[in-house]
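For this view, one protein chain was removed and the others were kept in their places.
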Amino acid sequence: MALTKEQIAQRIAKELKDGFYVNLGIGIPTLVANYIPKGINVVLQSENGLLGMGPFPFEGEEDPDLINAGKQTITTVPGSAFFDSAMSFGMIRAGKVDLTVLGAMEVSEQGDIANWKIPGKMVKGMGGAMDLVASAKNIIVAMMHTNPKGESKLLPGCMLPLTGVNCVKKVVSDLAVLDITPQGFKLLERAPGISVEEIRSKTAGRLLVEGEIPEMKFEV
Amino acid sequence: MALTKEQIAQRIAKELKDGFYVNLGIGIPTLVANYIPKGINVVLQSENGLLGMGPFPFEGEEDPDLINAGKQTITTVPGSAFFDSAMSFGMIRAGKVDLTVLGAMEVSEQGDIANWKIPGKMVKGMGGAMDLVASAKNIIVAMMHTNPKGESKLLPGCMLPLTGVNCVKKVVSDLAVLDITPQGFKLLERAPGISVEEIRSKTAGRLLVEGEIPEMKFEV
Amino acid sequence: MNKVVAGADEAIRDINDGAVLMLGGFGLCGIPENCIASLVKKGVKNLTCISNNAGVDDFGIGLMLQNKQVKKMISSYVGENAEFERQLLSGELEVELIPQGTLATRCMAAGYGMPAIYTPAGAGTEVAIGKETRNFNGKDYLLEYAFDADFAIVKAWKGDTDGNLVFKETARNFNPLMAMAGKITIAEVEELVPAGELDPNLIHTPGIYVHRIFQGVNYEKRIEQRTIRKKL
Partner (left out) sequence: MNKVVAGADEAIRDINDGAVLMLGGFGLCGIPENCIASLVKKGVKNLTCISNNAGVDDFGIGLMLQNKQVKKMISSYVGENAEFERQLLSGELEVELIPQGTLATRCMAAGYGMPAIYTPAGAGTEVAIGKETRNFNGKDYLLEYAFDADFAIVKAWKGDTDGNLVFKETARNFNPLMAMAGKITIAEVEELVPAGELDPNLIHTPGIYVHRIFQGVNYEKRIEQRTIRKKL
């Protein structure tokens, strides 16, 4: 069974370590915050200018001056700090953010990523995505392995306009966990019940399979 | 009579306009603060990180966390703001400071200035001087017209290592007020009782004298 | 030296057709609502607006778009805005999209007197076309120039009569950066206090950067994405 979006987020959450500063993009990445392992303290950065993002507010407690990078009303946790957008991207560029989780339309076997523009469609802009992918020291992409037509989104080279080159370190898709290596996508884990053959057939880029590939396990 | 240091400061103070943000260097420039014309509001910047510098504290009220760029204990005035040294030099570079007053060892007819280093002597460093001269949009130099040997300090070209090139706009010496122009030092005013001939004889750089040169007047 | 003006109309009095404006805010958070209303009323045209977003159809810069006052938008993300889309597709509106961090840093560069900065954002992508790419320590960076804007219009939480500003929460965003970057900077604040009332240690934008200030009125502070959780 392919992973649900919640399970993709759950799997990515296992990459978190105590003391990590983490930037979570819009979509599946946002869900990662719901699965932070117990006993681990993670500080969420929102690139509009906040460290220490908390959960959504209770009804009636929304504060229009307090939003995240997705423009959603949020709260803060104790120890939070506000700053301007230059410092926000400054700390990202300087490698102070330990992990960035982003969605993508395409990822290449070199770690290139495309997630901002589809030629012929209205382009809304890259927002902070280009800064994040070019700057973050550790980027995990959360994505579907294929598009709705069943075509692979893990490619030898991106076909869509690039957001950044050679920057993605790991992909967690609905079918697999893969590292980006000099030899291409290295398969690390399979979704429960998904075969290596299925992953191979749905991965257009080079796929490196070494030894036995374990299935992901999810505690309920 | 050549001007005293106090009179040099007093003359420079006449260049101040209401609303000016001003940076005063160490030495004679510091004295300018004592002669700010009545009815005029001037905000003093100290490049270590303060806008709104006030006078020295009363005895017993010194605060070791509150010093100026000369490391002297100071006070603040209402409306002051503290900031870090990068922002401080940032606002200087961006031309937000209206006037900078500095001392100098030598000034050239092109507006070059030397005030940080004498070959063969222990060099203590340029501090903020190089940033100030390269960045400020309006620089007045307060200086003696000649050195203790009677040699001119207003030269065709500086002989000492430069602090900045082509940056000084005006010189107020103990003998004269001069603008830096493409034609060299343009004599604007004489110290009381000092002749044009004396100024000419003590100015090694090109001196431009047009028409009658008025004497400075000081109200007591 | 009197920086205090009566209101937005006076503050924007000399913003004329063709001006290049910076407008603070992220989404609808921390936008200068009063000045936008006055700009709409004044009907000044052919504006170039540097702002992270373009508002929504009926709020923020969207109001200026509805009124066809904007010639060019320089933004990182233009969001959900039907009129914006219509004008863009019809060729009425010019849009330059630049990465958010680049936008922020180009504002800061202007305020810090740095003519240009290097950032890795966009290196190797179409954003790099026509720009200088330079390698430092094995990584590619683009040379990006400081913005040159006639006016910066920002919204702060508190301000004093000397122009010192303090921002609230994430309504800070681009506001202090743009405040530093305008040839003329206009600040509208929720609460204007006499000079000396703000703690000088805790000022975000020193008054030297601010030329005009006024206490705004009737802030709507519209929320773009109201997200809540249930009480257990």
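So that you can tell them apart, the chains are marked A, B and C in the order they are listed, and the count of residues begins at 1 in each.
Heads up, the rule we're going with is that a residue touches a chain if its C-beta (ideal position, glycine included) is under 8 Å from a C-beta of that chain, and two chains touch if they have at least 3 such contacts.
Just so it is clear, the model here is predicted, and its values are computed rather than measured.
A.B. asks: Which shown chains does the hidden chain touch?
C.D. replies: When the full complex is considered, the omitted chain touches A, B, C.
A.B. asks: Out of B:S85, B:Q183 or B:S201, which is the one that touches the chain we can't see?
C.D. replies: B:S85
A.B. asks: Among A:P29, A:P64 or A:G90, single out the residue that touches the unshown chain.
C.D. replies: Residue touching the absent chain, from the options given: A:G90.
A.B. asks: From the listed residues C:I31, C:L63, C:V78 or C:V166, report the one that touches the chain absent from this view.
C.D. replies: C:V166
A.B. asks: If the hidden chain were put back, which of B:R11, B:R93, B:K186 or B:K202 would touch it?
C.D. replies: Of all options in B:R11, B:R93, B:K186 or B:K202, contact with the hidden chain holds for B:R93.
A.B. asks: Quickly run down the residues of chain A that touch the omitted chain.
C.D. replies: 18-19, 21, 41, 43, 45, 51-52, 76, 78-83, 86-87, 89-97, 135
A.B. asks: On chain B, what residues meet the omitted chain?
C.D. replies: Touch set of chain B with respect to the missing chain: 46-50, 55-59, 61-68, 70-74, 76, 82-86, 88-90, 92-93, 122-131, 134-135, 161-166.
A.B. asks: At which residues does chain C meet the chain that is not included here?
C.D. replies: So the residues of chain C touching the missing chain come out as 105, 112-120, 136-137, 139, 141, 166-169, 172, 200-202.
Keep this in mind: only the chains that are shown with their structure count from here on.
A.B. asks: Measuring between Cα centroids, what's the chain most distant from chain C?
C.D. replies: Looking at centroid distances, B is the chain farthest away.
A.B. asks: Report the chain closest to the protein's overall CA mean, measuring from each chain's own CA mean.
C.D. replies: C
A.B. asks: Distance from the CA centroid of chain A to that of chain C, rounded to the nearest Å?
C.D. replies: 29
A.B. asks: Just how far, in Å, is the C-alpha centre of chain C from the one of chain B?
C.D. replies: Centres of chain B and chain C (C-alpha means) sit 36 Å apart.
A.B. asks: Centroid of chain A to centroid of chain B, CA atoms only: how many Å?
C.D. replies: 56
A.B. asks: Two-or-more-chain contact residues of chain A, please, as numbers and ranges.
C.D. replies: Counting only residues that touch two or more other chains, chain A contributes none.
A.B. asks: Pull out every residue in chain C that's touching 2 or more other chains.
C.D. replies: none
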